[in-house]
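Missing here is one protein chain; the remaining ones are kept as they sit in the complex.
For chain A:
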């Protein structure tokens, strides 16, 4: 946490809209001085052994630095060689998107405070949302009924996710944990009683997602790591180290593409990880500020990011570079969240200026601006069948657009 912030200061900062818990890279303690964490850093455990090996093989800090500099240069050259054209140039021959008839179709009211996160159920009608006051609500999007509500023991529930089966939800935030609540058909049953604590981080939980089944949970945290957990036993299956500041978002690759996920954080980096080995396989650093959200393109060959620098960007994984920037001089507020439409042609982005912008992914221009929310948009997600998308906002409501 950033220094010692009194409860009163926290309240003031929160009311002013500042994410007071978020630590920028410059403010983080260097890894050497970090106290022991729940998730062991490979550096601490094996550093002595590696250092001995390094000294034995004659490597010094200087030779290693030379090698890393030359590798970085080589990477830049390789990437530049393949940069033969811009995406929007190739897309010139594609037809323009005709006028969209998207408007608010539902307004979900019921949260008493800022809604921070939401997720769709695979049945395309239910949603789960979480808010600053600790409430997690499951809604029926068609009828506006609140089907379940639970109050978490912490505030700022920044992450929530629906299980693939539709039978449970996961959520967490300032409690540094991710808990799973099985959803009961019996409305009178106390959900909180069946709560299972699965993930344990050493700082706030920023994101969570079930993998292909209800059995595994992937989490991202302000402690700079991501982790994969077994839901039943709560066991840590794999941890992902590499970010040098808070991780703010994660997204799993579409199931056809295999076991990878992408994460974005306060170190302005978006990293792609192999879930089995824990290895960081690709890294992108072109944003000028914190990356708030990352989302895969439907094929899994690319992903988009939303950042506090006011831009959204598209990165192609096979070309290993940024291929588009979605920006306008008039957009000066940060982008908090992005999602693609079913075909990948449209990119919906929520901003801190209360609007949602719809971008043409291929041509790079903004197609329309959607107004309606009365405060920051914190989360946008397209429904599983692509017929609508939902947005969550600090104005305490959620909207469904179609």
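Heads up, the rule we're going with is that contacts are C-beta pairs under 8 Å (C-beta built on N, C-alpha and C of every residue); 3 or more make two chains touch, one makes a residue touch a chain; residues count from 1.
Keep in mind that, in the parts below, contacts and distances are computed from a predicted model.
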*Using the UniProt record as the reference, specify the protein name of the hidden chain from among "WD repeat-containing protein 18", "Guanine nucleotide-binding protein subunit gamma", "Aminotransferase class I/classII large domain-containing protein" or "glutathione transferase".*
"Guanine nucleotide-binding protein subunit gamma"
*Among A:238, A:259 or A:341, choose the residue that contacts the chain missing from this document, as touch is defined above.*
A:341
*Consider the whole complex, including the chain that is not shown, and state which of A:68, A:165 or A:235 touches that chain.*
A:68
*Can you name the residues of chain A that touch the chain not displayed here?*
31-32, 43, 46-48, 50-51, 54-55, 59-61, 64-65, 67-68, 71-72, 74-75, 78-79, 82-87, 90-91, 94, 97, 100-102, 105-106, 125, 141-142, 242, 279-283, 297-299, 301-302, 316, 318-321, 323, 341-346, 361-362, 382, 385-389, 400, 402
